[in-house]
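All protein chains of the complex are present and in place, except for one that has been dropped.
For reference, chains read A and B in written order, and residue numbers begin at 1 within each chain.
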Amino acid sequence: MSTGPVNPITLERPPLSDTLRKHSPVIMLGTLLLINAIFTSNFFTIDIVWLIIIQCATIILTGMGQTMVIATGGIDISIGSQMALAAVVCAHMLPYGILPAVIAAILACAVMGLISGFMVGKLNVSPMVVTLSMLLFARGVAQVLNDGRILYIDQYKNFEFLGQGKILGELPMQIIPIVIVVAVVYFIIEKTAWGRRIQAVGDNPTAARLTGINATWTIISAYVFSAMFAAVAGLVLVSKVGAADGSNMGRLAELDAIAAVAVGGTSMAGGRAKVMGTLLGAIVMQLITITVVMNNIQYEYAQILKSAIIIFAVFIQRESRA
Amino acid sequence: MQQEYLLEMRGIDKAFTGVKALTNVDFSVKRGEVHALMGENGAGKSTLIKVLTGIYHKDAGTIIFDGQEIAPKTALAAQALGISTIYQELNLVPFQTVYENIYMGREPRTPIGTIDRRKMIHDAREVLEGMGISIDVQEPLRQYSTAIQQMVAIARALTINAKLVVMDEPTSSLDAKEVEVLFAVIRRLREQGIAIIFISHRLSEIFEICERVTVLRNGELAGVFNVDELDTQTLVNCMLGRAFTSAQRNKGAYAFEDAEELARLESVSWNVRLNGIGVDIKKGEIVGLAGLLGSGRTELCNILFGAEPPDDGSIFWLDQPGDIRSPRDAIRLGMGYCTEDRKVEGLFLHLSVKDNLTMAMLPQLTKNGVVQKKKQDAIVQQYIDRLSIKTPSSEQLVRYLSGGNQQKVLLARWMCMNPKLIILDEPTRGIDVGAKAEIESLIQEFSAAGISVLMISSEMEELVRNCDRIVVMRDGKKLGELTDEQISMDDIMDTISHGASEILTAKEDERT
Partner (left out) sequence: MHTKKSPVRRAWNWFASRNTIIAFLLLFTVAAIMFSNRNFVSFNSIHNIFRKVAQDNGVAALGIAFVILLGQIDLSVGSTLALSGVISVLVANAGYPLLGVGAGIAVGVLAGFITGLMVAKMKISSWIASLAMMLALRSVVLLITNQQPIPLQSAIFMDLGQVKWFKVSIMVYIYLALLFISMFISRHTRFGTGLYAVGGNEEAARMMGLKVDKIKILAYVICGAICAVGGIMMASRMRGAQPLAGTTWETYAIASCALGGLKLTGGEGKFSGVFFGSLIIAILNTMFNYSPSINTWWQNILMGALVLISVGLQTDAIKLRLPKAAKHTAEVNK
């Protein structure tokens, strides 16, 4: 049955909700800075900037990967476990040198990402279910690999420098992976054909197929890269902390990553990816944590706030998609 | 005291933000009558039914049902009044059993408040047997064919004490035997005094089972006929209309008799929609696919483009077997496909004009994985200019463009690939007149440049104006081909009608 006359959408200006959504990360950032200016003493010091860079590194890294996955219309809630896995693999491989350790860690997570991507892309299983199981699976592998103990890597001063050192005076080392990963993902999304395909698959899978895009490979590649970035995040974390705790590292890292992406303006339903938005979103998430901690409020309040923010961001997006 | 007419709809108006869907439509159904409602795409059939069944609210007019004036506000309200609808998608729950589906939402209860399954099973069996169907009602619905599932939907309507049953394209996925079963049930319903609104475009069926026909065209009442006094010619003429000025044809004589063949489909069957059809396309030719709704035209294009594998038959490209297993294969051979519903299947609404335009062409614009911006921008600008696409910039999200410009973007996507064959499914639907003319002249340009075009349009004049050859389809079969002087509205409609008549006479022969 025909659905009646066709009404073309003829909008001259985007609706208000779209504009709000587009600028939400900046608005939130501004609000947070304002709140801190008023309530937090000693906020506007250079040390805070260093702190943000150090602590935000993991969110930014995982957020970048998550941006790619969400752009394909999926989601990956196993990245926290992948971080732990990377840390543990790295700790085990450090005796053979830094480079083998790093490569092994990234490879291990890439395999996890491959499995997830395959099940989502080829078997069409819901991404949530797949990555939920992967969350357990990867965590289990990490725990088995370190026997439930915490592995200390104090003796590898070279490696630890990566996480605790400073360059150019006071600038924390974390700035390097941050800059590299953000640049890489930005480049992929904005400049490569692969990035175009990722967004096409998320926006309209049917049309993507009719345009000759191989959705399966596109999706798999997104999950593999997300896993690899999670691995890097794990490496950054373990080098800073000096220890690999397979059981507890990275728990709830997914929350920050997803919230960063949602706040950053990438639609949770897939499509257009806003890399810089995610970067801003990650900073916002970290700022929430810092604000709460510096004002002696319990961290759990921040978590509740972040959960609410995710709901809010998704809700707003639903409206503007209608 | 019962009136003759169970349903009388008078002067129904319905508009949607500026577009008038129904204008002063009258529609009435007698008791125990099987009444056909016909009309092409956009004629207003579905709108009228949705007004009747409470899904839409009419702007003006009255509805009198069983002697009372009604104005149902919801589908449930209409149901409570005795108007039931059997949808094309059936709207049943396949995992549940037959009897559960029949009583879903209204399960009878035992004195203690639990569901009375024994009663449900017993009553379900009774209803179905009353329709002449005897099946195991305790099996899950999905064990049964669509035909039987439809019976279950009808049974459900009966248990809700329907006085009027609307059947929306009930035969679209039934084979000949199943159709007979359905018709037997319809006759039984008729005997019980239940009226049926039969929406279909299979002319042969209309003539077989219905008593009267109402035809809508462009939102207006085009005619009401008694089937006894009706011939197919009149019916088709009424549906397709002769209200337009006869389409101008500026084409020369048919020049493709000896042209090289580009693509050919042979004996293609798919589902119930395509039945051993064969179509060929020559280089540089504009071939139109004409037919009523449901004739299988879109399905044919889907198969040619590799979006669906055929159940039977083969595709040839340049006289070689074409191994087309996915759209990518088709694109590589040199095909492009503008789908029927550009928003659902064609465009990436939240991406930019630039992205949409160059999405299929990406492999050619990419070096080492990186998109070459200058080259991409140049092509985008070239086609924006060439097609006069109105957009503030190439970064504009495509969802903000008007329908006509969206269609142009979709066209440009394939044009920039320099294809050998462009498949267009309703390329000018929902587009203003100016853009329509532009697109039509583009199609002629393709042909002049040696690009073949396969075109589906439900607007006959469009096909008449533009095509070198028209293939007329019905029920997944080819009825005939028209070229040159043969191409006119009359001749197209003739072919459709005569094709239908042939099927009709065949059925009559069967019966005698």
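By definition in this document, a contact is a pair of C-beta atoms (placed from the backbone, for glycine too) under 8 Å apart; a residue touches a chain by one contact, two chains touch by 3 or more.
Worth saying up front: this structure is predicted, and the values here are computed from it rather than measured.
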item	value
Which of A:Ala37, A:Met128 or A:Ala183 contacts the chain that the document leaves out	A:Met128
Residue touching the undisplayed chain, where the options are B:Ala15, B:Ile64, B:Ile148 or B:Leu230	B:Ile148
Among B:Ala15, B:Ala75, B:Val227 or B:Leu318, residue touching the chain not depicted	B:Ala75
Sole residue of B:Gln3, B:Thr62 or B:Asn91 that reaches the chain not shown, by the stated touch rule	B:Asn91
Contact set of subunit B toward the excluded chain (per top definition)	75-76, 79, 87-96, 100, 104-107, 109, 114-115, 135-136, 139, 142-149, 169, 172-173, 271-273
Subunit A residues touching the omitted chain (full complex)	75, 77, 115, 119, 123-126, 128-130, 132-141, 143-144, 147-148, 252, 255, 268, 298, 300-301, 303-304, 306-308, 310-311, 314-315, 318
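Methods note: only the chains that are shown with their structure count from here on.
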item	value
Whole-Å separation of chain centres (CA-atom averages), subunit A against subunit B	44
Complex interface listing, subunit A residues touching subunit B	1-12, 14, 191-194, 196-197, 199-200, 203-204, 206-214, 267, 271-272
Subunit B to subunit A touching residues, read off their complex	16-17, 19, 21, 41-43, 45-47, 49-50, 88, 168-169, 199, 305, 307, 326-328, 331-332, 337, 339, 344-351, 355, 358-360, 362-363, 365-366, 369-371, 373, 397, 399-400, 402-404, 406, 413, 429-430
